[in-house]
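Please see the structure below; I have some questions.
Here the complex is missing a single protein chain, while all its other protein chains stay put.
Right, chain A next:
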Amino acid sequence: MPMTSALRRTARYLVLVTLALIFVAPLAWMVVTSLKDYPDAQRIPPSWLPDPVSGYGYEQILNSSANPVLRWFLNSMLAATLHALLVLVTAAMAGYALARLRFRGRKVGFALIVATLFVPPTSLIIPNFLVVDSIGWIDTLAVVVVPGAASAFGVFFLRQFFLSLPRELEEAAVLDGANQWQTFVRVVLPLSKPALATLAVLSFLTNWNDFLWPIFVLFSPEQLTLPPGLGLLQGAYVTDYPVIMAGAVLASVPVLVLFVLAQRYVIQGVSRSGLKG
């Protein structure tokens, strides 16, 4: 029955494309609006395309001294990069110890880390404020880089991956006289590039997008990252939407580019979370 199967295929693509429009149209509207000037964006009903195409929104955010958006962008970039690196180093080392090394307290330590998975991070936000306050980290870069790295996810994720590696290669390295550290750095890590890339990308995304913690612990305009900055822009510009949308575009582009480039890692990380590495 070629007729019906062709019909079904057409129907399938019709549904797929309609859905795609629902997901993409709001993002397209964000870009369109960021290119309008103020009077154009105030039209009721709104115009479908910018008329004229204007750099107004971007000029506003790049030249505003009250809202140093470029500075927020750099802060976010720096924080997310450092955070991803910190997670990689700490989680890889701990994950390796838990996967391959034998030591006293291994089970207790593991159980403790598991237990914290059941504590919602939002419920720790108040006491964590006290902790970062007492070490003088409020309103600094460190406060958005370090505390989030206490997450157990990376450790689990890499532990599972290391367990899936063939043990023979590590044993061969030991026979060649390598110690545990050398085995880890020269044999295990090079074999783990896909898992490390996945964790790095996910950690970067999480940190880049984090909103609740930064609005809680960052105050000075020049210390903000982009998400709390966007909240500030919204408060300052209210219905001056080209400006707010320009800020939103700036916050979206890096993660969307990263997603396009590293799609495989993101999707694998989400769907398998270590089941198959």
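What we mean here is this: a contact is a pair of C-beta atoms (placed from the backbone, for glycine too) under 8 Å apart; a residue touches a chain by one contact, two chains touch by 3 or more; residues count from 1.
Heads up, the rule we're going with is that contacts and distances are computed from a predicted model.
Asks: Looking at what's absent rather than what's present, what does UniProt name the missing chain, "DNA-binding NarL/FixJ family response regulator", "Phosphoribosylformylglycinamidine synthase subunit PurS", "ABC transporter permease subunit" or "Indolepyruvate oxidoreductase subunit IorA"?
Replies: Options "DNA-binding NarL/FixJ family response regulator", "Phosphoribosylformylglycinamidine synthase subunit PurS", "ABC transporter permease subunit" or "Indolepyruvate oxidoreductase subunit IorA" narrow down to "ABC transporter permease subunit" for the missing chain.
Asks: Suppose we count only contacts with the excluded chain; which residues of chain A make the list?
Replies: Considering the whole complex, chain A reaches the absent chain at 9, 12, 15-16, 19-20, 22-27, 29-30, 33, 41-42, 44-46, 86, 89-91, 93-94, 96-103, 106, 109, 112-114, 116-131, 133, 146-153, 155-157, 160, 163-164, 167, 170-171, 174, 177-181, 183-184, 202, 205-206, 208-212, 216, 226-228, 230-231, 233-234, 239, 241, 244-245, 247-248, 251-252, 255-256, 258-260, 263, 266-267, 270-275.
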